[in-house]
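The structure appears right after this line, and notes come after that.
Of the protein chains in this complex, all but one are displayed in their positions.
First chain written, first letter: the chains are A, B and C, and each begins at residue 1.
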Amino acid sequence: MSMVEVEILVTLSAAAITLALFSYLWRENLAFRIAEHAYIGSAVGYGALITAEGAKRVLMPKLEKGEYIWLLTVLVGLLYLGFFARKWFFLYRYPISIVMASGMGVYIARGVKTNLIGHALNTIMIKDWQTALLAVGVICGLFYFYSTAEHKGPMVYMSKVGRWFLMAAFGAQMGLHVMARTSLVIGRIRFLLFEYPAYYLIPVAFILVAAGIVWDYMKKK
Amino acid sequence: MMLSESLVGLEVKSGYVFSTSFFVLSLIIIGVTIYLTIKGAIRPKIRRLAAIDAIDEAVGRCAEMGKPLHYCPGISGMSHRDTIPGLAIAGYVARKCAEMGVRAIFTFRNAGVQPVLFDLVKDAYIAAGKPEDFNPDDIIWLSPRQFAFATGLVGLLSREKPGASLLLGGFAAESLICTEAGFRVGAIQIAGCTNAYQIPYFVTTCDYVLISEELQTASVYITQEPEKLGTIQGIDIARLIIIVLMGVGGILYTLGIKNIANLLAM
Amino acid sequence: MSVVARRYIPWMFVVVVFTIVAIDTIAVDETIHRWASDLISASTVIGAFAVLLSIVMLSRLHIRRILRRRTVLESSILLICMWITLIWGGVRFFIFGISPTIEPVVQNLFYAITAPGDATMFSILAFFIASAAYRAFRLRNTDAGILIAVAIIAMLAKAPIGEAIFGKGIIAISDFCLNVGAKAGRRVFMMAMVLAVIALDVRILLGYERGWMGRGAEEG
Partner (left out) sequence: MKGGGWVVEQRKDEKEKSIWYKIQSIDVKWIYLIQMIVISYPLLRPIGLPLGTISEETMGIYNYLNNLPEGSIVLHCVNMGPTAAAECLPGLIAIVRHNVELGHRLIFYTNTATGVPYIEEAARAALGTELRDHPDYGTKYVNIGYIPQGTTGFSGFAADIFFTTTDAYGNDLKTTFFKDLPTKTAADFDFGITYGSGNFAWIITYLRDPWGVPCGGGIAAGLAADAYAYYPEKTPGFLVGLRGGAEYELLIKKPGLAAAGMDAQSLAHLSIIIMVIIGNIGYFAARARGRGGE
């Protein structure tokens, strides 16, 4: 197959997958199921290869330098498979403990510095009434999460004000995300409408959906 | 600086001095509260969260309707802060399901979660006295890729039509896909994560939500073990310290006294 | 022996690795830095092996489904797509040393199936946001009112049409909402999250949180 033919096939397949996944908006159907399983399968394959490549990229330079102690990581990694043995199932805890602890350790100091103390510092630097209001919001919001006492007396009001600020954050997040997500739909629709030969599949999809709706209607009757 | 430097004999990076001291201080506070709680000197009382009661309700609803229950401990790996509370609640939910004879379907994205989840669920069935009901095929790895996982979840939910869908753990952009799929099959939905970008979607589409820290609180609440309750009490005291620091610091800052700001910036 | 191997050694690993990596971020020390970066590299390699486990489990699940004559078509499609990518890409990578990111067959499969799948599922969120907004944005109480007001203002300020209808005022209002209300809320989430993480780490380090050890609970 020539390059052009391969490219056309890739585009056609991409358009088919796109339309089939969009068809979930109508309802769960056979085309969606097929696309879903093909997508999951190839994503698992690709993801596993990328993971393997990442691991090899870390491992190989060390082995080339003659640091054979790094083969130990392979052994520890293989302990995951101990899970299949009834007697040695607990071996999976060794690799998990290392992975988990290094992730936790990397996060904790940076998290406390930037996300806790850093934000506290930025909050108390009050310049005008807006930043003062912001500080009130942060303090009340933190009160909302105070969980070892029933909220009574002044705490009720503080946590209520805190809730308002949390609600404002939710609203803003949803409002801002509309734009980002709509851009993605625009990208997909543009692909379907203007990319050769993707647009040939649109009428096919319409016919299939129409047939499906008629089929549903007949069955109901 | 004195404290942390003299304690371990290491040079602390600039900018980390106060945060390290605060971390050490909160460790000490938590240590003390755990000790006092185990001794029985204090009894931390966690305020009730509606979502926790709703978990039992959801299992009951599934049992009544004869439908399965879906649980997802998030898409994150073992080192993520939300996964571990998510797994702790998974064990609780699995046990409840086993007791009430509800089929529980578990999904996850990160491969590293698999053995832990498998083990927890199996253990829950054994503890409930129904090891024969445990079905390993109901613990499903959907995909390592975020949106492939979401697609698989959508397909799974629309085919199995669970009576309840519990999403407690680390979630990212796919959160709304999961909850919308749950809504379309009419499942009661309880969700929770600490990702500030995704909580809005949970709040608008789910029936009960554990916001941010409440996820951790819930994972402790269901066990009612004193030492775990002690950590919650301790962290609430640390929270009060931060609140007081911010309140006093903010007032002083407006008056032109920047001592606390300088302290925090250390 | 068994309790030690099952519970205490993994727990000890957690404590040691956590301490080394955490100290590395706050302190300047050559040795600790080398250990910590080695540990992080090692955890990348170790973590990769979990995929093996899951591939076995996923294949087993779908082979069983085929054998039981349930979802034969879907399961075989999944297995074919997965194993073609894995075998072809794996042979080319491990034997010929060609990275999957430049291997033409793997790349074509990626652009034919996975990439459009990613983009489509991500974009479906736009429809879901619309329907979530329609269903949930009801003026029931003050909380909901604030949520709806801020969301609508943010939407109007972002799309050109808001300015066309309401003029520049809408941008100023939206800036106020985002800089005060939304920022405060986001900060609270960040700070509360870190506090929760501290408590969680303490529970794990002291061995109270046994969720990550699966069956740990009954072994005492």
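As a working rule, a residue touches a chain if its C-beta (ideal position, glycine included) is under 8 Å from a C-beta of that chain, and two chains touch if they have at least 3 such contacts.
Given the structure is predicted, the values throughout are model-derived calculations rather than measurements.
Only one residue in the set B:V113, B:L142 or B:V209 touches the chain that does not appear here, and it is B:V209.
Touch with the chain omitted from the figure is made, among C:R34, C:R64 or C:R135, by C:R135.
Panel shows chain A; residues 25-27, 53-54, 57, 147, 150-151, 176-180, 182-190, 193 of it touch the chain omitted from the view.
Panel shows chain C; residues 101-102, 111, 115-116, 118-119, 122-123, 126-127, 129-131, 133-140, 148, 152, 155-156, 158-164, 168, 171, 186 of it touch the chain omitted from the view.
Just so we're on the same page, only the chains that are shown with their structure count from here on.
Interface comparison, B-C versus A-C: the higher number of contacting C-beta pairs is recorded for A-C. If you average the CA atoms of chain B and of chain C, the two centres end up 14 Å from each other. Spacing of chain A relative to chain C, judged by their CA centroids, is 5 angstrom. Among all residues of chain B, those that touch two or more other chains are 16, 19-20, 23, 77-78, 81, 112, 114-116, 118-119, 144-145, 148, 151, 196, 199, 201, 203-204, 212-213, 217, 232, 239, 242.
Multi-chain contact residues of chain A (touching two or more other chains): 21, 24, 33, 36-37, 39-40, 43-44, 46-48, 51, 80, 83, 92, 95-96, 99-104, 107-109, 112, 116, 120, 123, 138, 142, 145, 166, 169-171, 173-174.
Interface residues of chain C facing chain B in the complex, by the touch rule stated above, are 23, 25-29, 32, 47, 50-51, 53-54, 57-58, 61, 64, 114, 117-118, 121-122, 124-125, 128-129, 131-133, 135-137, 147, 185-186, 189-193, 195-200, 202-204, 206, 208-209, 211-215, 217-218.
Considering their complex, residues 15-16, 18-20, 22-23, 44-47, 77-81, 112, 114-116, 118-119, 142-145, 148, 151-152, 154-155, 158-159, 196-197, 199-201, 203-204, 211-214, 217, 232-233, 236, 239-240, 242-243, 245-247, 249-250, 253-254, 260-261, 264-265 of chain B touch chain A. Remark: chain A residues 6, 9-10, 13-15, 17-18, 21-22, 24-25, 33-56, 58-59, 62, 70, 73-74, 76-78, 80-81, 83-84, 90, 92-112, 115-116, 119-120, 122-123, 130, 133-134, 136-138, 141-142, 144-145, 162-179, 181-182, 184-185, 187-188, 191 touch chain C in the complex.
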